[in-house]
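Below you'll find the structure I mean.
Note that one protein chain of the assembly has been removed; the remaining protein chains are unaltered in position.
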Amino acid sequence: MANGTENIAGYSNPEHVAGGKFSFRSLTDKISGITERKTPPVWFVAFGAASSLLLVLLGSIGYLVWEGVGIWGLNNPVGWGWAIINFVWWVGIGHAGTLISAVLFLFRQKWRTSINRAAEAMTIFAVICALLFPGIHVGRVWHAYYMFPLPSQMGIWPNFKSPLLWDVFAVGTYFTVSTLFWYVGLIPDLATLRDRATSRVRQLVYGFLSLGWLGSNRHWQNYERAYMILAALSTPLVLSVHSVVSFDFATSVEPGWHTTIFPPYFVAGAIFSGFAMVLTLMLIVRVVFGLTELITLKHIELMNKIILVTGMLVGYAYAMEFFIAWYSGNPYERYVFINRATGPYAWAYWTMISCNVISPQLFWWKKLRTNIPLTFVISIVVNIGMWFERFVIIVTSLHRDFLPSSWGYFRPTVVDVATYMGSIGLFMTLFLLFIRWVPSIAMAEIKGVLPEADPHYGHGDEHAHAAVGVAAKAEA
Amino acid sequence: MDGRPIVREADLEEFKRNPSFAREMAEHPPLKSIYPDHDYSRGYQWGMVIDLNACIGCGACTIACQSENNIPIVGKEQVSRGREMHWIRNDRYYVGDTDNPQIVHQPVACQQCENAPCEEVCPVAATSHDKEGLNTMNYNRCIGTRYCSNNCPYKVRRFNFFNYVKDMPEVIRMAQNPDVTVRSRGVMEKCTFCIQRLIRTKRNAKKENRTVKDGEIQTACQQACPAKAIYFGNINDPESNVSILKTNDRNYELLGELNVRPRNSYLAKLRNPHPLLKGYEPDEV
Partner (left out) sequence: MTSHATEKSSAGSATTWLLAEYDSPAACMHAAEKLRDAGYRDFDTHTPFPIHGMDRAMGLPDSRLGWIVLAMAATGLASAVSMMVWMNGIDYPIVVGGKPPISIPSMVPVAFELTVLFSAFGAVFGMFGLNKLPRHHHPLFESERFRAATTDKFFVSVSSSDPKYDADTTRQLLESAHAAHVESIEEVRS
């Protein structure tokens, strides 16, 4: 099947996609089967752990709303701590999913079809975890709706000059568009599950959710146009949303925050940490659910290359910040950077540098970037490094700014840590539910890029030749 | 002070040589804004000048403010965590030789910046500028994002991390000022230039069909200061004390180089030590 079909009609190497070993039916069976078979026991174990952490999260939030923000380690001058670090961390992680779905689609990278569904799901869950934090970190959570442009008794409206408000619109739009994009992509696959359903309940649920999709080409035409438009919209969204998040810092006056490099630096960092999270998840899922022929070593290597590139962009940004701080001659700016590297939080700064700049350099060697256990370790190290990057940015800039009389030290409390671990629990719970009930690989898309999907596929097939002839005439 | 021109001082000889030494201790770039300057030429425009030469660092201003504005007492543990609520604080810096340092004091309250960095970042518009130049804080709109305090270069904004007034003893309740709101958990507060006194005095003046006289309004900190270091008044009135003092050679704005245009300014400190008292060089800050 695979031989003699290289590079037909501009398809990339079929080995990248499904390893040249699948037919439409076997692919459908394999992927749908995960949602149709009995739940593997290891899923229950993972789900138990994830939901315990979720309960920890709910408890932490309850305690927070009851007692007040003081149960966290915040103080004056450090008004933002773990909550905002976690917010930026989760939003950053979410960006890889959109990049894989949208940007790689626009660049016609067919290898994305094995990972895009799970990556988009990861985006949505990461953004849910992200949106949690600005919601709960405010002093008066029960009035958080004041941020929305709704009429109020006071007659006043939100302040549209505030970057936090831009965040509300940006992350809100990002969440909505990502969910819509993910759902639209899911419709044909949900229809597949509906048509394979053996129980009435499955038929009803998947049937309802697939909206009556019948694979009609008139529908496909509008569908593909919508998909392309959503991909084209999501691309500037990836760039703009994390830029807007970076504006929370870049538009302020604090030394160490007030710098124009933040938007591209944050976006590069987001893609960096997002791909690392995709790898962490996919390396586990592909083994547990037997998808190693669909999510291949080639996919892993390509993702590692992206991690190397974005890691170097982030490293460049670190160096440039330092250089500009020195070059500017601004004493406050210079001090902040010297303090980062040599002050009370130097341990955090050097953790960040070794995790983000040094560890991805291992991927220059092919032997190392095709090494799966090493990839797994580095993907986690990268995410740790990216968490520390946000820690360094937020806490070290705040703790020592303009007036030395205001300098202070921030220490997290147990509740800070519990809330963060709990958010990981929320993410894992949602992801596990996704893996169990939703096709984790985009069946319709991956079928569409198999060599057999090309109407001109196969030699010695008279009708294929005739079709080619007709198509050629139509094109002339 | 790590080389920062926060408290600016000189000894008498240097002052005689260069009276406006204070303004030259920091490089102040001009404000290149795409927006036109806001027009503050009409009505009362409140401003304050603090004379560092007079200030002895006694802290009476802090206590007076606490009493006048119902500032909560947070307790030893919260203060050690850095959550004290004082709207005006006394900053103390050491200068000179580490073995025999000199001390400088600087009371810092909200500078009521015309280009306030705090106002711009509040998502719910809880803090904005009124037409008299005050940076107003709207407690019932504040949802407590704390972005404003992050953006304040002076760190004068205080956040209610807990409900500090929950267990207030009856006696203290009776001592609260009825003209001032008691803030709840989760809102930000800061110096308001004793707005309750401003309003009361303006209202009385209006009833008597006149304008407010210079010196008629005294903020609580000004009233309590034993050294008369704090001056408050209308900077739109060229004959008020504050207006005259703001033209003084020693006048400088704390962090003025950030171009936030604070309404609060300081008069630099002068020292006149006996030449035999060694260990101090005015340029070593």
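Every chain is named by a letter (A and B) in the order it is written, and numbering of its residues begins at 1.
Quick note on the criterion: a residue touches a chain if its C-beta (ideal position, glycine included) is under 8 Å from a C-beta of that chain, and two chains touch if they have at least 3 such contacts.
The structure presented is a predicted model; accordingly, all values stated were derived computationally and were not measured.
> Considering the complete complex, identify which of B:Glu9, B:Asp51, B:Glu120 or B:Glu189 is in touch with the unshown chain.
Considering the complete complex, B:Glu120 is the one touching the chain left out.
> Touching the left-out chain: which of A:Thr176, A:Thr292 or A:Ser354?
Result: among the candidates, A:Thr176 touches the missing chain.
> Just checking the interface: what residues of chain A touch the absent partner chain?
9, 23-25, 28, 149, 155-161, 163, 165-166, 169-170, 172-173, 176-177, 180-181, 184, 188, 191-192, 194-196, 207-208, 211-226, 229-230, 233, 236-237, 240, 244, 247, 443-445, 447-448, 452-458, 461, 463-464, 466-467, 470-471, 474
> By the contact definition given up top, give the residues of chain B that touch the hidden chain.
For chain B, the residues touching the absent chain are 34-38, 113-117, 119-120, 122, 125, 127-129, 261.
Note that in this section only the chains that are shown with their structure count from here on.
> As a quick test, compute the distance in whole Å between the mean CA positions of chain A and chain B.
The separation of the two C-alpha centroids amounts to 45 Å.
> Which of the residues in chain B come into contact with chain A in the complex?
Going by the criterion above, the answer is residues 1-4, 6, 78, 81-84, 89, 91-93, 106, 108, 117, 120-125, 128, 140-147, 149-151, 153-155, 157-163, 184-188, 255, 258, 260.
> Once bound in the complex, which stretches of chain A touch chain B?
67-70, 73-80, 134, 137-141, 143-144, 146-147, 154, 156-159, 161-165, 168, 248, 251-254, 331-332, 335, 398, 401-406, 408-409
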